[in-house]
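Okay, so here's the structure we're looking at.
Then we have chain A:
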Amino acid sequence: MMQLAVRAEPLLDVDHLVVEYGLGNKTVHAVSGVSLQVARGETLGLVGESGCGKSTLGRAVLQLRRAKSGRVLFDGEDLTAMEGEALRKMRRRVQLIFQDPIASLNPRRRIGDIVAEPLIIAGVKDAAERKRRVHEVLSAVGLDPELVANRLPHEFSGGQCQRICIARSLVLNPEFIVCDEPVSALDVSIRAQILNLLEEMKARFGLTLLFIAHDLAVVKAVSDRVAVMYLGRLCEVGPSEQLFAKPVHPYTDLLLQAIPVPDPDVRPVEGVAVGEPPSPIAPPSGCRFRTRCPRADQRCSAEIPELREVAPGQFAACHHPLA
Partner candidate 1 sequence: QKSGGSITVGQELEIAGFDPLKVGVYDTSTFTAAAAIFDTLTTLDDKGEAAPKLAVSWTHSDDYMTWTFKLRQGVTFHDGTPFNAQAFKENFDRQKDPANKCRCAFYITNVKEVLAPDNDTIVYKLTDPSVNLPATITIQSQNNVIHSPTAWKTKGDDYNRNPVGTGPYILKSWTAGDRMVLEKNPNYWDKGRPYLDRIVLKPLPDAQSRFASLQSGEADIIWDDEADADNILKAQKDSKLTVHTYKGSGAQVYAFNTKVAPFDDVRVRQALVMAIDRPKMSQAISNGLSRPASNPYGDGSWVKCKDDGALPFDVEKAKALIKDYGKPVEFKTLVTATPRGRMVGQVLQQFWKRVGANMEIEQVDQATIPSRAFTRQFQMTPWRIVDLADPDPQMYANFRSGSPLALAGFSNPELDRLLDHARVTADPGQRTEDYCAISRLINKEAIWFWTFQNTYYALSSAKLKGFPKIYNSVIDVSMTWLE
Partner candidate 2 sequence: MSTLLTIADVVVELPTPRGNLRAVDHVDLSLEAGRTLGIVGESGCGKTMLSRAVLQLLPKKAKLTGRVMFDGQDLARLAPESLRRLRGRDLAVVFQDPMTSLNPVLTIGTQLMETIQEHLELDASAAMARSIELLTAVGIPAPEQRLAQYPHQCSGGMRQRIAIAIALSCEPKLLIADEPTTALDVTIQAQILDLLAREQRRRHMAMIIITHDLGVVAGRADEVAVMYAGRVVERAPTQALFKRMHMPYTEALLAAIPKLDAAPHTPLPAISGRPPDPTRPLRGCSFAPRCRYAAGRCHEAKPALTSAETPGHLYACFHPIQMAAGVDA
């Protein structure tokens, strides 16, 4: 097994993970053999187009979707082999934040109860203790516990709901949080608030994050390393600055070019992006990006490219890497 650029012993080690969905008599190949490591204290950004399997990967890490094959090692323990109580214990250490903050709060329960729920599930019997913890995390995410605890989710804006979700995920003092597009549904102005909050929480609670997003700029703002995913496979992994400055995989390059720049002097380059991603039900053979890749040739359709280290700490799965 190839060792990716990991500075310390990884907290999370995903090894050749394969996740599939049955759809009638067809199979959706959502995640097809993804391996990545996240070191303790690190933020790994995961970007890719819609439907490429980011959420599926995130959920498979948490065992909300069982993998078809492959392993998920968390702090040295194999989550895929865990069942029942053991898994439930482990869940306290690993948390999840969703894209749609409003949908991830039960519309009929009060905020105080929602945030206290993980404590109840974890078996914290003492009500006063629970209340103390809830107050603590709510204040930490910048909400006034007194004002908030007795209200229902619909009384809050999206940004506030996301704060509540963050508070809920923090209440058990987890080590690792999967953030599944936590800001995609938010406004530009609110988005910045939440990103800042996440950064702050990370520092304050010593978290390790898997940060999923489809917006490269957002990922860059918070990640130490970035993994680019395309149609169930990883294309490129590398330290943020390096990857953005010198993308090696043509897909990463395409993504970077497609971002609209808020500057009228930068004329948008027309015609960079070609085609649309194929269906994960029948992914192309060989390199999955070849159907849209300007550099694709015979070899790309015959041979699946492996992740190779192209620069220190930067890996790419491409037969014809850029530069």
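One rule holds for everything that comes next: a residue touches a chain if its C-beta (ideal position, glycine included) is under 8 Å from a C-beta of that chain, and two chains touch if they have at least 3 such contacts; residues count from 1.
Quick note on selection: all candidates are chains of the complex that A comes from, given by their letters.
Since the model is a prediction, treat every value here as computed from it, not as a measurement.
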{"item": "In-complex contact of chain A, chosen from 1 or 2", "value": "2"}
{"item": "Residues on chain A engaged by candidate 2 in the complex (per definition of touch)", "value": "49-50, 157, 159-160, 187-193, 195-196, 199, 214-218, 220-224, 240-241, 244, 254-268, 270-273, 276-277"}
